[in-house]
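Remarks on the structure that follows.
Missing here is one protein chain; the remaining ones are kept as they sit in the complex.
The letters A and B name the chains in turn, as written, and every chain counts its residues from 1.
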Amino acid sequence: MGLETVFGHSYLTTRLDEAVNWGRKYSFFQYPFVTACCGMEFMSVWASTYDIARFGAEYPRFSPRQADVLFVVGTVNEKLAPVLKRVYDQMCEPKWVVSFGVCATSGGFYDNYATVQGIDKIIPVDIYIPGCPPRPEAVLDALVKLQEKVARESVLDRKYK
Amino acid sequence: MNSYLLGTFRAKFPDATLETHAFRGDETVTIKKEALALAAAWLRDDLGFDFLMDLTAVDYLPREPRFELVCHLYSSKHNYRLRLKCPVGAEDPQVDSLTGVWSGANWFEREVYDMFGLKFRGHPDLRRILMYDGFEGYPLRKDYPLKKRQPRIAHRD
Partner (left out) sequence: METKKQELPKNWTLENLEDGRLVLNMGPSHPAMHGIVRVLLTVQGERVVDSDVEIGYLHRGFEKTCENVTYNQCVPYTDRLNYVSPFINNVGFALTVEKLMGIETPARCQYIRVIMSELSRLTDHLTCLGANAMELGGFTVYFYLINAREALYRLTDSAAGGRVTPAYTRVGGLSRDLPPDFKKNTAEVLKTVRRNLADADALLTRNRIFYDRLRGTGHISKEDAVALSFTGPVLRSTGVPLDARKATPYLVYDRFDFDIPVGSEGDNYDRYLVRMEEMRQSMRIVEQALAQLPEGPVNHPDYGVILPPKEEVYGNIEALMAHFKLTFEGVKPPKGEVYQAVEGGNGEVGFYLVSDGSGNPWRLRVRPPCFPLTGGLSQMIKGAYIADIVSTFGQVNMIGGELER
């Protein structure tokens, strides 16, 4: 609950949105929740060839309280599900979730007693990246899409408690 | 060497040996489960099988005895491999633990317990390893359905 809610959807808030979103979208602090094979491609995205730093999202925070974007990289099974939920709950608003690879998106070709059929069964997801694992180009594309999504948000959208 | 190893084994454990064979170069001994720990200790100490490469089980439902414990041994001294098996019935799924012979058996046996529900007498810390507490049943048993999930937290819709 901030001062901006007093103004409602007016000129002031749209100008404020632009300023805030510009800042947010070019400085994602990410929490890499790396579990499986996709982590290998995640490392590649990080490294010099693809260089995620060009998009301002290279800085990993291993404390969920300091992170904006949760990258769920790889398969999540039933044993891990409470851990993921807890990490997500500990993140502060505003927060976004990227589901990296098909296992996180839908369980992929693991459809058995152990695996969760997509992390959206546990937490809400903003961007899904297909691929097993996705190529680094796909990850960068998803990051740009997330930036576009963030740019469309309004400071009034999120319910601050 | 082929028949020598199996022959020596049969001579040492004439009553406990159920079957020996060599298929595609893999030499196999099947013994009664009562003699497992004894045979394992003898194989390590006298025949030099210093590595317990693998310990696992197979579910042969509906055959009786239903389970089979399978150990793959390797001798670095003789550069030789041996498969040691013992049948385990479903009504009394208990075997002697091999942790006293090879300390590496600890986690392997925990996994077999977790996946098949075979119990190991004398194991120092027998509890689930891959699945979680509260998980019911043993997933690698043939009568456990492939897609039967037991979530720890409620799923969203």
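Throughout what follows, a residue touches a chain if its C-beta (ideal position, glycine included) is under 8 Å from a C-beta of that chain, and two chains touch if they have at least 3 such contacts.
Keep in mind that this is a model prediction, so the values were computed, not measured.
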From A:T13, A:T35, A:S99 or A:Q147, residue that would touch the chain that is not displayed: A:T35
For subunit B, residues in touch with the removed chain: 23-24, 26, 28, 50-54, 56, 58-59, 70, 72, 76, 79, 81, 83, 102-104, 106-108, 111, 115, 125, 127-134, 139-140, 144, 146, 151-154
Subunit A residues touching the omitted chain (full complex): 33-37, 39-41, 43-44, 46-49, 60, 62, 74-75, 77, 79-80, 82-83, 87, 103, 109-110, 112-115, 132-133, 135
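Everything that follows uses one rule, which is that only the chains that are shown with their structure count from here on.
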Residue numbers on subunit A that touch subunit B, as the complex places them: 78-79, 81-82, 85, 111-114, 116, 120-124
Residues on subunit B engaged by subunit A in the complex (per definition of touch): 131-132, 139, 144-153, 155-156
